[in-house]
Structure formats: structure tokens, C-alpha cells
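The other protein chains are all here in position, but one chain of the complex has been omitted.
Labels for the chains are A, B, C, D, E, F, G, H, I, J, K, L and M, by order of writing; each one numbers its residues from 1.
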Amino acid sequence: MDSATIIAMVSIFTAGITIAIGVIGPSLGEGKAVAVALTSLAQQPDASATITRTLFVGLAMIESTAIYCFVVSMILIFANPFWNYFVTQAAG
Amino acid sequence: MDSATIIAMVSIFTAGITIAIGVIGPSLGEGKAVAVALTSLAQQPDASATITRTLFVGLAMIESTAIYCFVVSMILIFANPFWNYFVTQAAG
Amino acid sequence: MDSATIIAMVSIFTAGITIAIGVIGPSLGEGKAVAVALTSLAQQPDASATITRTLFVGLAMIESTAIYCFVVSMILIFANPFWNYFVTQAAG
Amino acid sequence: MDSATIIAMVSIFTAGITIAIGVIGPSLGEGKAVAVALTSLAQQPDASATITRTLFVGLAMIESTAIYCFVVSMILIFANPFWNYFVTQAAG
Amino acid sequence: MDSATIIAMVSIFTAGITIAIGVIGPSLGEGKAVAVALTSLAQQPDASATITRTLFVGLAMIESTAIYCFVVSMILIFANPFWNYFVTQAAG
Amino acid sequence: MDSATIIAMVSIFTAGITIAIGVIGPSLGEGKAVAVALTSLAQQPDASATITRTLFVGLAMIESTAIYCFVVSMILIFANPFWNYFVTQAAG
Amino acid sequence: MDSATIIAMVSIFTAGITIAIGVIGPSLGEGKAVAVALTSLAQQPDASATITRTLFVGLAMIESTAIYCFVVSMILIFANPFWNYFVTQAAG
Amino acid sequence: MDSATIIAMVSIFTAGITIAIGVIGPSLGEGKAVAVALTSLAQQPDASATITRTLFVGLAMIESTAIYCFVVSMILIFANPFWNYFVTQAAG
Amino acid sequence: MDSATIIAMVSIFTAGITIAIGVIGPSLGEGKAVAVALTSLAQQPDASATITRTLFVGLAMIESTAIYCFVVSMILIFANPFWNYFVTQAAG
Amino acid sequence: MDSATIIAMVSIFTAGITIAIGVIGPSLGEGKAVAVALTSLAQQPDASATITRTLFVGLAMIESTAIYCFVVSMILIFANPFWNYFVTQAAG
Amino acid sequence: MDSATIIAMVSIFTAGITIAIGVIGPSLGEGKAVAVALTSLAQQPDASATITRTLFVGLAMIESTAIYCFVVSMILIFANPFWNYFVTQAAG
Amino acid sequence: MDSATIIAMVSIFTAGITIAIGVIGPSLGEGKAVAVALTSLAQQPDASATITRTLFVGLAMIESTAIYCFVVSMILIFANPFWNYFVTQAAG
Amino acid sequence: MDSATIIAMVSIFTAGITIAIGVIGPSLGEGKAVAVALTSLAQQPDASATITRTLFVGLAMIESTAIYCFVVSMILIFANPFWNYFVTQAAG
Partner (left out) sequence: MDSATIIAMVSIFTAGITIAIGVIGPSLGEGKAVAVALTSLAQQPDASATITRTLFVGLAMIESTAIYCFVVSMILIFANPFWNYFVTQAAG
């Protein structure tokens, strides 16, 4: 196996695993947050404005951790500096 | 094993594992959110508009994390830049 | 082992594992959603229309994550682009 | 080991593992759904028609995820395209 | 190791593991369903007809997932198409 | 290692593991069912006939999953078709 | 390593593991059943006859799953058909 | 490594692991049973005779599963038929 | 494999795993914090200022642990001192 | 590695692992039993004699399972029949 | 692989794993602390000064454990004494 | 590797692992016992003499299981009969 | 690999893993302690002096276990006696 093959192999595997493991936490966290938001709305419909706003801020912060994983996954597939180095070297 | 075989092998395995592990969190999170929504609807039928709207926004955000995994899985099967590189090289 | 054998071996194994792991989350999530729906129907029979509709929308979204896995599994068995490539190459 | 042996070996192992892991989620999910249905029937015998109907729809959807695994398992044993390819090749 | 030995070895191992792992979920699910049925019977003896009928339908569906595993296990031991192929080949 | 040794080795190991893993679920499920039966009997001594009958039906179904594992384990030790094939072949 | 050594080695290891893993479920299940029996006796001393009888039937069924493992373990040590075959062959 | 060494090595390891894993379940089960017995005694001191008797029967049955493991462990160390066979053979 | 390939391979894999594992804790922690914030807002709408402020401080501290992982992951991809050393050495 | 070294190595490792794993269950079980004993004493100081006596009997039975592990561990270190055999053989 | 490559490889992998595993505990612990702080604030708005102060002290101590991991991770990347030793040696 | 090195290596590793795994159970068990003791003291200050005495007896028994592990660990480091044998042999 | 490389490699890996695993327990334990402290302060503001003092003593003891890990980690990086021995030997 030459260097480019190894780098490609590891990049593909890591990109998949990163997003797969990385969404477990955020999706469970968001599920919990949404669930409690619905309970709160049913108990206190008058506070729906505050609850909705706080929920969206919270979801945004939790989603941000999933985005980190997606960003790393996309970088590894489409903007991988190590891959570029070895491809350039192989072509040069 | 030549490079194309290795890349194909890793891509197939990663594509499957990514979507398989990646749906565990979202499906459990959505299950919890839907379950609480049903409880809330039974307790406070009058707030059904707000509850339904918040539920759908929440489901959309949770589903988005499953979509990330599906997108990565599809990219690895049908638009894999590493695979294209090696196939082009083998053909060239 | 030649390339076609390796690709076939990995495709078979991944297809099975993908659907096997991929249904754990959705089936548990749906079980929870159905269970709570039944509790809600028993508590508030008057809201059965709203509850049933919300339940079906929720089940559809949860089932969709299982469908993703089934689709990937079927693609790997019956429409695998990597397999086609190597079979064509072996035949050509 | 020739190609047919490897494909047969992997197909057998995957077929077994797929159905074995794949029924864990559905059976637990159905157990939960049935359990809550019984509680609901005991609390609200008047709503038994609605509860039973919703239960059966839910069980059908949960069972469908187990069916996906059984289908993949059967395909791998009795209608495996990779196996057919190598057997044809060995016979040809 | 010749092909028949490998196929026999994998078939034995998979047959055992399939049924061993495959009964974990169904037995726990049935245990839960039976347990709740007993609680419901104690709370609402008048609804025993409905409860018993629903319990048996539920147990049948849960048991069906264990049956899938038993069927696959038996097929692998007594009606294994891959084994037949290699035995025929060795004898031919 | 000749074929008979391998088959014997795998059969012994699988027979033990099958029954060992296979009784975890049934024994826990039966424990739960018996436990709830005792609670129900203490709460509603008048319904003891119905409770006992339902308990025994339930235990029978749960025990059946353990029996599946015991049957497979015994088949692998005393009526193993693969072993018979290789012993016949070695003797023939 | 000759065949007899391998068979002996696997038999010893499997016999130990079978009974070790096999008693986890039954002992926890019996512990739960006994615990609930004691609670029920304290709440309803008048039903002690029914409770004790049901408890013993339940313990017998749970213990039976541990007995299956013990039987397999003893068969592997003292009445192992595979061992007998190879010892006879070595002596013959 | 000659046969006797292998058998001794596997016997030692299995004897230790068998009793180590085998006491986890019984000790937790007995802990639960004793704990509930104490609660019941505090709630219903008048039923102490029945409770104590049922507790001892239960502990005896749970302890029996630990005894199975201890017996297998002792057999493997001090009355191992496989070891005797190979030692006799080495001495003969 | 030369040194640069090894370093690149390890950096890619570690960068992905670091952010994937590293967001599990923070996302679950934030989910819990947001969920309780919503409950508190529904119970005590008057204290929304204090609650919101404390929530944001808490989310910031929890998010900081996710940021640590993201920073390490980015350093490994884009500012890796070990990679720079070996690339310089290879170029020099 | 000669036989004595292997036996010594396995004996040391097994002796440590046996007692390390073997005390997990008993210590947790005793912790639970003691904890409930203290609760019971606080609720019903008058029954302290019965509670204390039952607690000590229970602790003795749970401790006995830890003793089994300690005995096996000591036998493996100081009275190991396999070790004696090989040392005698090496000296003879 | 020469020494510097090995040291670099291990340092990169350990730096990532250290911070990834090391933030799981602190983030969950902080999530719990913040969550309870919000509940307390909603129940007892008058004690907000004491609660906030105690919360910040507690968060600081929990965060300190995450900082330990971050410090070790940074030392391994930017101030690694082992790496310096081998680089100096390679250059000298 | 000569025999003494192997024995030393295994002894060091086992001594550490034994005490590390061996304190998990006792420390959690003692934590639970102390926690309940404090609750009981707060509820029933008058019974502090009985509670304290029972607590100390219980802690002593739980601690004894940790002591077993410590004793085995110390024996392996400072009074290891296998090590003495090989050192004597090497010196003799 | 010479001795110094091996020692450096193991020291780096162990230092990272030690602090990473070692903070899981303390951070969760401190999180629980702080959380309960906040609940107690909200319920009983008058006892804030006693509560705060006991909390700080408890946090100090829990933090001490994290410090043990940090100390071992630092010793392995900056004051490793084994490393000093081999470096001295290599230089001497």
C-alpha cells in the first residue's frame, strides 16, 4: 500500500465514524430538551414565548456540537490537508 | 490488494456502519420527543397547536443529525472523491 | 483473494450488520411512542383524533431512520457501484 | 480458500448474526407496547376498541423492522447475488 | 482446512450464537408483558377476557421474533444450501 | 488439525456458549413474571385462579425460548449432522 | 497439539464458562422472586400458602435453566462423546 | 508446550474464572433477598417466622448456583479427568 | 510506510475520534441543563432573568469542554507540530 | 518457555483476577444489605434483635461467596497441584 | 519506524484520547450541577446569591479536572520532554 | 525472555490490576452503606448507638473483601513463591 | 526499537490515559455533591454555614483522588525514574 491509499482509507473510515458516533449525544440531548419543552408548554401555556426562545437557544448550542463533528467529517473528505500533500507529492 | 480494492472495501464498510450507528441516537431521541408530545396532548388538548408546532421543529432538528449520517453514507458510496481519484488513476 | 471476492465479502457482511444494528434504535423508539400513545388514549379518549394523527407522524419519522438503513443495505446487495466496477473489470 | 468458500462462510455468519441482533430491539419494543396496552385496558375498558386498533398498528410497524432483518437474512441464504455470481463462474 | 470443514465450522458456530443471542430480547419482552398482564388482572378482574386475549396476541408476535432465529438456526444445521453445494461437489 | 478435530472443537464450544448465553434472558424474564405474580396474589387473593393460570402459560412461553437453546445445544453434542458426515468420511 | 489435547482444552474451558455465565441470570432472577415473595408475605400474611406455593413453582422453573447449564457442563467433563471418540481412536 | 502443560494451564485459568464470574450473580441476588427480608421484618415483625423460613429457602436455592460453580472449579483443580488421562499417559 | 504517512494517518484518525467522543458528554450535559431550565421557567416565570443568566453561564462552561476537544482536533489537522517537523525534514 | 514458567505465569494472573472480580458482587451485595439494615433499624428500633440476627446470617452467606474466590486464589498460589507436579518433574 | 516517529505517533494519539475521554465526566457533572442550580433557583429565588456562589465554586472544581486533561494534552503536543530528547538526539 | 522476567512482568501487572479492580465494589458498597447510615441518623437520632454499631460491623465486612485483594496484591509483590523459586533456580 | 523509545512511548500513553480515566469518577462525584448541596441550600438556607463547610471538606477529599492521578501522570512525564535510568545508561 502506498501512502495515498493509506491516507484515503483512514480518511474515509474516520469521516464515517466521526459523524456516526458524534450524533449520538446531540440527538439524545435534543430529544430530552424537546420532550421537556413539550411538558412545560402543556403545564404553563402562558410562558410559551420564554420557553420557546430558551429551547431554541439550547437546541442551537447542542446542535453546534453535532456540527463540529460534521465539519471535521467534511474536512476529512473534501479538504484534507494530508491528502492534498500526498497527492501533490505523487503528482509532482 | 490494489488501492482501488482497499478504498472500495473501506467505503462499503464505513457507509453501512455510519448509517447503522448514526440512527440509534436520533430514533431514540425522536421516540422520546413523540412520547412526551402525546402525553402533553392528552393533558392539555387546548395547547395542541403550540405543542404540535414545537414538536415538528424539534423532530426536524433531531432528524437533521440522522440526515448528516445519511449524507456522509451516500457520499461514500456515490460521490467518493478518493474512489474517483484511484479509478481515474487506474484508467489513466 | 481477488478484488471481487473481497468486495462481495465486505458487502454481504456490511449489509447484514447495517440493518441489524440499524433497527435497534427505531424499534425501541417506536415501542416507547406506541406505549405512551396507548396510555394517553386511555386517559383522554376524547383527544383520540389528535393523538392518533401525531402518533402516525412520529412513527413515520422514526421509521424513516430504519428505512435509511434498509436502503443502504439493499444498495449494498443489489446496486453496489463498487461491485459493478470490479465485475465489469473482471469481465472486460 | 477459494472465493465460493469465503462467500459461503461470510453469508452464513452474517445471516445468523443479522436476525439474532435484529430481533433484540423489536422484541423489547413490542414487549413494552403490549405491556402498556394491558395496563390501559385495565384502566379504561371502555376504550378497548381504540386501544386494540392502535396497538395492532404499532405492533405492525415495530414488527416491520424485524421483518427487514429476516428478509436480509433470507436473501443472504437463498437469493444471494454474490454467491450466484461465483457459483456460475466456478461452473462456467 | 478444506471448504466443507470451514462451512461446517461456521454453520455450527452461527447456529448456536443465533439462537442464544436471539432469545434474549423475546424472553425479556415476554417476561415484561406477562408481568404487566398479572398486575392488570389483579387490578381489574372483570376485564380478564380482553386482557388475556390481548396478552396472547402480543406473546404470539413477540415469540415470532424468537421463531425467526430458531428457523434460521435450524436451516443452518439441517437445510444449509451452502453445505449441500460443497458436499455435492466433494462427492461429485 | 484434521477436519473432525475442528468440528468437535467448535461443537463443544458452541454447545456450551449457546446454553450459557441462552438462559440469561429466560431466567430474568421468569424472575420478573414470578415476582409480579406474587405481588398480584398478595393484592388480590380472590383472583388467584386466573393469575396462576396466566402465570403458567406465560412461564411456559418464556421457558420455550430456553428450550430452543437447550435443543440446539443437545443437537450439537449428540446429533450433529456435520460431525456424523466427517466421522463417516474418516471411517469410510 | 494432537486432537485429544485440543478437545480436552476446549472441553475444560467451555465447561467452566458455561456454568459461570449460566448462573448469572438464574441467581438474579431467583433473588428478585424471593425478594418480592418476602414483601408479599409481609403485606398479606394470610395468603402465605398460595404465595409460598407459587414461589416454589417459580423457583423450580428458574432453577431449571441453571440446571441445563450444569448438565451441559457435566456432560462436557464426564460424558463427552467427542473426547470418547478421540481417546478410543488414540488407543485403537 | 506438551499436552500436560496445556491442560494444566487451561484448567488453572478456567477454575479461577469460573468461580470469579460465577459468584457475581448469587452474591447480588442474595444481597437483594436479604435486604428485602430486613425491610419486611421491620414492617411486619409478627410474620418473622414465615419471612425467615422463606428467606432461608430462597438463600439456599441461590447459594446452590454458586455451589455449582465452586464444584466445577474444584473438579477442574483436584479431580480433572482430562489431566489424569494425560498424566497417566506421560507416566505410562 | 515512511514517517510522514504514519503521522498523517494517526493525526486524521485521532482528530476524528477526539471530536466524536468529546461531544458525547457536553451534548448530554447541555441537554439536561436546558431541560431543567425549561421546567424551572414553567414553574417560576418570575425568576426567568436569573434562570436564563445562570443557564447561559452553565452552558458556556459545559460548551468549553467541547471546545477543548475541537481545538485539539483542529490543532491535529491544521497546526500539527509533529507533522511540520517531518514534512520539513522530508523537504530539507 | 518451559512448562513450569507457563504454569507459574497463569497461576499468578488467575489468582489475582479471581479475587479481584470475585469481590465485586459480594461487596455490592453486602453494601446493599447493610444499607437496608440501617434503614430498618431507624424505622423499627424495637425489632433490632431480629434485624441484626438476620443481617448477620445474610452477610455470612454473601461473604461465603467471596471466601470461595479467596480459597481458589490461595490454592492457586500456595497449594497448586499442577505446579507441584511440574516442579517435582523438573527436580526429579 | 525510527524513534521520533513512534514518539510522535503515540503523542498525537494520546493527546486526542486524553482530552476526549477526559471531558466526559466533567461535562456530565457540570450538567447535573447546573440543572440542580436552576431547580433550586426556581424553588427559592431569595437564596440566589448563596446558590450562585456555591454553584460557581463547584463548577470551578469540576472544571479543574477537565483542565488537568487539557494541560496533559497540551504538554504532550507542545512541550513533550520525550519528543525534545529524541529530536535533539536526531539533530545532534 | 527468560523465566524470571516473565514471572516478574506478570506479577507486577496482576498486582496492580487486582487492587485496582478489587476496590471498585468495596468502595461503592461502603459509600452506599455510609450514605444510608447518615439518612437513618437524621431520621432517628435516638437510635444512633445501634445504627453506628451496625454500620461499623458492616463496613468491616465490606472492607474485608478489599483487604483480600490487597493481601493477594502484596503477596504477589513481596512474597511470591513462584518468583522465589525461579530466582533461587537462577542463582543456584 | 531501543529501550529508551519503548519507555518513552509507554510513559506518554500511560500519562494520558491515567488522567483521562482518573477524572471520570471524581468529576461525577463532585457533580453529585455540588448538586445536592444546592438542593440543601434551597431547602434550608439557615444551615448554609454547615452545608458549605461540609461540602468543601467533601470536595477536597474527592478532588484528592483526582490529584493522585495527576501526580502519577506528572511523575511519568517529568520525574520518571525508569526513563532517567535508561537515558543515563544511553549517555554513559
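Throughout what follows, a contact is a pair of C-beta atoms (placed from the backbone, for glycine too) under 8 Å apart; a residue touches a chain by one contact, two chains touch by 3 or more.
What you see is a predicted model, and the numbers here were worked out from it, not measured in a lab.
Q: If the hidden chain were put back, which residues of chain L would touch it?
A: Per the touch rule, chain L residues meeting the hidden chain are 1-2, 4-5, 8-9, 11-13, 15-17, 19-21, 23-39, 41-43, 45, 48, 52, 55, 59, 63, 66, 69-70, 73, 77-78, 83, 87.
Q: With the missing chain put back, which residues of chain M would touch it? List them for me.
A: Chain M touches the chain not shown through residues 1, 3, 6-7, 10-11, 13-15, 17-22, 24-26, 28-33, 35-37, 39-41, 43-44, 46-47, 50-51, 54-55, 58-59, 61-62, 64-66, 68-69, 72-73, 75-76, 80-82, 85-86.
Keep in mind that, in the parts below, only the chains that are shown with their structure count from here on.
Q: When every step has to jump to a touching chain, what is the lowest number of steps that links chain F to chain J?
A: Tracing touching chains, the least step count from chain F to chain J comes to 3.
Q: Mind checking the centre-to-centre distance between chain K and chain M? Centres are C-alpha means, answer in whole Å.
A: Roughly 11 Å, centre to centre.
Q: Provide the list of chain M residues touching at least two other chains, using ranges where the numbers run on.
A: none
Q: Assign the assembly's chain-to-chain touch graph to one of these shapes: line, ring, star, complete, other.
A: It is a line, because the chains touch in a row without closing up.
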